[in-house]
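Yeah, one chain of the complex is gone here, protein chain that is, but the others are all in their spots.
So, chain A:
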Amino acid sequence: MSIRYTFGGDEFLFAEVSESMSLPACFTSMAITGQLRQLQIPGIMEICPANASFQLRFDPDILPAEQLLQQLQQLEQSLADSPQILDTRLVEIPVWYNDPWTREVGARFRQRHQDPQATDLEYAARVNGFASVEAFIAAHCGAPWFVSMVGFVAGLPFLYQMVERQQQLQVPKYLSPRTATPRQTIGHGGCFACIYSVEGAGGYQMFGITPAPIYDPAQSQPYLADSMVLFRPGDIVRFKPIQQQQYEEAIQAVADGSFQLDIFPVRFSLPEFLANPQAYQQSLPGTHHAH
C-alpha cells in the first residue's frame, strides 16, 4: 500500500492511504499519526487521522513542505513491518433504538428521504436485505465498531463495524441533509455509523439515541473530566440496546452527575482480527460476558 501525498494549500499535507475503506487502511493512518505525535516534530501543528487517510497542519516557516514530505515517506517505510497491535479500550454505549425523538425528526424531514413511506430503520433494514427492523438492529449491535475518525463537528465519532466486508451495513445518506438532528443520535451513512455529538444539521440515517453525552465543554460527567471529547480514533465501541425505562434512568443519572460508562482495556491485534473477525470480536471484553 503506497500513500498518496498532496498539499492542501501552504499549511496542510493530505495523505490518502487508500481510496476505499478498510480496517488495514485505517490502521496505517493511525500508526503513522500515532508515531508522528510521539516524535513531536517542531512545526507540525495538527495531526488528524481519518478513516483511510490523514492530514497534518504545519507551519512552512518552521518546517518546509518538502522536508515534511520526506520525513513522512521515511516514516511510512519504517512502519511497513511494524506489529499491528493497538492498546486501546472498548466503550459500551447504551442505545435506545427506534426512540421517539429520532422518529419524530425523521418524520419531519420525510420529503428529503429516499423512501418517504418508511422510517429510517425500515429503509435501512430493507436495503440491507433484513426481514425485519429487529433483525437489522441485532446486526447493528451484534458486532463492535472501530472509531476510525473523530470529526466533522466537535467530538463526533465515525464508526466502522468489525465484520467482514460482505456483512457491512450500508445505507445511503438522506437525499439532502436535514436541518436538525437530536444530540446523541446514532446515525448511519455509507458504511459508517456515527454518534451526533451536538444538535444540528445532518444527512445520516437515524436509528436511535444514546443517553450518554460524548462531548461536553462543561465536562460535567466524570468520564469527561480529562477531556471534553470522549472518543479517540482507535477506540472500540459496542452498542448495547436499552429500552425506555433504562434510558430515562440514565438521563436522570446524567443530570445528577452519577452516570457511568462501562469501559474495558483492550489490546487489539489487527492480524488476529483479520484471520477470524467473528471469533476475535466475540473474544473482546464486555458486560455481555457476565450474562
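Structural remarks
Note that contacts are C-beta pairs under 8 Å (C-beta built on N, C-alpha and C of every residue); 3 or more make two chains touch, one makes a residue touch a chain; residues count from 1.
In the analysis below, contacts and distances are computed from a predicted model.
Among the names given as "2-oxoglutarate ferredoxin oxidoreductase subunit beta", "SUF system NifU family Fe-S cluster assembly protein", "RNA-binding protein KhpA" or "Biotin-dependent carboxyltransferase", UniProt records the absent chain under the name "Biotin-dependent carboxyltransferase". In the complete complex, the residue from A:150, A:186, A:224 or A:284 that touches the missing chain is A:150.
Considering A:14, A:101 or A:223, the position touching the chain not shown turns out to be A:14 (whole complex). If you put the missing chain back, the residues of chain A touching it would be 6-12, 14, 16, 18-22, 33, 45-55, 57, 60-61, 65, 149-156, 158, 160, 165, 172-173, 189-192, 197-198, 200, 215, 217, 228-229, 233.
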